[in-house]
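Taking it in order: structure first as structure tokens, then the write-up.
All protein chains of the complex are present and in place, except for one that has been dropped.
For reference, chains read A, B, C and D in written order, and residue numbers begin at 1 within each chain.
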């Protein structure tokens, strides 16, 4: 893999920078502690060692985060409430449900926009506006409103996820469904093909590369939605709850571990979609 | 009940008008292009008002648009102060810094395929970090005023912009680049005269994506610490007071500002990339 | 069994030990109740949840409940397990704050979302403007970072929670100056049980609440008596897995001090003090007129007989 | 006009006009075009770039709507004829769907027109053989050279038995040798099936070699300046191109073109 070496290099550079930043950001605390205790602050290597191993550092060192990640994923039973696997799954299940809902909605909207001029002209500006609404602000209201009609738990979170993920899908699919060129469309016209045939035999296959690209963006958005949706349900479980309680108790190591867990889950899902993309496109002869 | 009927009737009417309008030649004019979404929006508002009144929804759950409008009109100075704090100081400065930095970074790593191969996957990973997680960290690092909001926005917009610009810098086709080679153009010349112009459609794609992200980022970051002004602060404080009309007023301001910003970027895009097929038809 | 949903004001912690103990020890079950406890958090406004029908009974602080009542959400206090307030302002000694008079020119961290009223009331009483001219107010997030990062001279803390986070972070108690609202005479009532007024008229609901309050108070007294066991029960119920044993045990100890002296019935004098404080807010009072029917002994009378 | 005794008008244009409304004013693509094409005719259209050849072909196939005059196909409007699936159209570029194999591309119109599975396979094999692509059915378009793609697109148009075959510069991208071979193939096919063919080309020899009727057009606005009926026999070996008659027609076409070129394109 020609990517391994460059990625490794960049990672090493980032980690080095990170360790450096940890010294810079955590140093003040060491000095403070020393002056409160009335002793000389540590210096040199001792100082570095102290900044890299604090209980609640401003910036936890990479090994602290990695240690926490390993401890909370492999170090305990996956069903334990202290296991990141457990919380990751809680978030992932909402993410997946929301992703499916958002994708279906997005595709339906795109098909509507494609076939109905009124929808084309009216929906798009509002879809854009909908994405400028701060979701965190209305998430509590969505939860409460859904609660009042008896929906609780997974579904409200999934709806917030869907709200964030439908947009990239609409945009991508509209572009994709419109990607066939005039000649390809005219060809079907000479066959007197119906709108349905044009959709199934031309527009849909032609939109596949766009679909997968937007699915990747949509998946990341979904995850953010699920995490946001976890905050106003009362920090019960999930990576969002983990972030929140970490934040609430000032446990930076836990925040960063949850953050990385979220990014790893997202990256994993995106990679999965990428895999499906490659398989589908290869089957369709579109990947060379 | 009658309100519900009014809502339904408004829906049908709005739909009918729009279908007619979209089919009419007027739809191709500027006014027509504006009228259809506006009518759609008005329809949504009337339906909302009708349903809230008809189903007797408590105003502490969902206020009717009329109440939101009243709050909007009644608290303009506060809304303006919040807007300046969040949208101008937080979002806009973060947007400019983030997009600018991403643009420069893209040009810097442009010459090194090695760096690109290494940085982009890592970049995609970082872009997947949820803002709700980054915001408290930024507040911890940069203080509770707008600087930390700008920092959150910078992090949010940086990677979409970087990825798009890098893709854009590759967008010039082979022949166009070979042409430059036959003229023995320097790196700078081919960057300035070929690759940057060719990258513009991608750059604007990044700028548009970033424009919807920026305001959201700034608002959300305020939930994690802020001075006693700002759109996110007001929303957060208003929840405790059950002042939902005020919350929605802020949301309306956010949506208008966000859409207007998006529109502005799209307009500039139209000017700059006038030559691109997608802008011509 | 009758279903009851209780919305907490905050995340699962020893602050709500009484209810978890009642749940774990079967007190609710014994009363024929099936209680669901919903944890809260910074993004949960109990008032909104009850308005949306998401809960039968909520735990809230009285200032926020009374403000909601004035907004048209008819909440009624049916029980008050917390006798005293646990809120305080915690300052770093090095910032030069030794007495309330020193607040002038300082940055103070405050919780918003309905929890800002006691602070605003206190500042009003001190004659300090909070618009930045006298003190700079910082909407603090969920934690005590602004103090540790020295972004604020003082931050809001609870005796049972955030104060200890400051201590755990490595700041010695000698380096801190604390101002308890209770000591400053500006205390307002905290964790009380609130329900919707119209529902109280329903005898079945009333009966349900009577049983609920009775079992809950039994839970509280049990928790006060066996704080360590209560803390462990809380820990078992924490779905985030973020709480630690030491912290919860210590919190339970502090909480017991606040619930001591309450049998669940609201003390009218406390109520009046809270209302007075809220109405004295100068140009910007939290509530503008004395609330009517904002509390009742209807439930506690029956529950505690 | 020798052996087309079965002359029945298939395509009839009377005073046909077609104006495009564009951003900066109307463009008259076709002006007062009168033309009759009979059953079994092989008609070539030749003329400078932008003279309206493609536009005329598209109008016949109901892909453009004339703004004046009448155009009938088998006595129907072009659109009715389109709905009766009267056309096979080969576009200037191959225009294969990249996600379908060569066989899949040829099957496409057959699927849409509801042929049975067995019938589909049989026809695909037949036309693949016809264009000398047997064995390439499972390849994807990009695995073939440009010339092969072009042939696949011709095969696609031949797979269903449209009465009228419209081809827009089908051999533009091919070198002379391949082009010659395909010219022969098309002629054979035409002789065998008696289809009516409309054919756009830039090459004078090609037009003369293939056609029974050569339509010379001039630009701005697109008009027909000459219609030449070829006296060449239906049987045409490649070296007919060195014959007197051939060179004469070619000369007449060239003159017609040159005249139309008077003003710069």
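By our rule, a contact is a pair of C-beta atoms (placed from the backbone, for glycine too) under 8 Å apart; a residue touches a chain by one contact, two chains touch by 3 or more.
Worth saying up front: this structure is predicted, and the values here are computed from it rather than measured.
Participant: Quickly run down the residues of subunit D that touch the omitted chain.
Facilitator: 46-50, 132, 145-148, 172, 174-178, 202-204, 254, 257-258, 261, 264-265
Participant: Just the residue numbers, please: which parts of subunit B touch the chain that's not shown?
Facilitator: Answer for subunit B: residues 173, 175-176, 178-186, 189, 193-194, 197-198, 200, 273-277, 280 touch the chain left out.
FYI, only the chains that are shown with their structure count from here on.
Participant: I'd like to verify one number: the distance from the centre of subunit B to the centre of subunit C, where each centre is the average of its C-alpha atoms, in whole angstrom.
Facilitator: From the centre of subunit B to the centre of subunit C is 38 Å.
Participant: From the mean C-alpha coordinate of subunit A to that of subunit B, what's the distance rounded to whole Å?
Facilitator: 18
Participant: If you average the Cα atoms of subunit B and of subunit D to get two centres, how far apart are those centres in Å?
Facilitator: Centre-to-centre distance between subunit B and subunit D: 50 Å.
Participant: So which bits of subunit C are touching at least two other chains?
Facilitator: Subunit C, residues with two or more chain partners: 42-43, 45, 48, 51-52, 141-142, 145, 149.
Participant: Specify, in ascending order, the residues of subunit D that touch 2 or more different other chains.
Facilitator: In subunit D, no residue touches two or more other chains.
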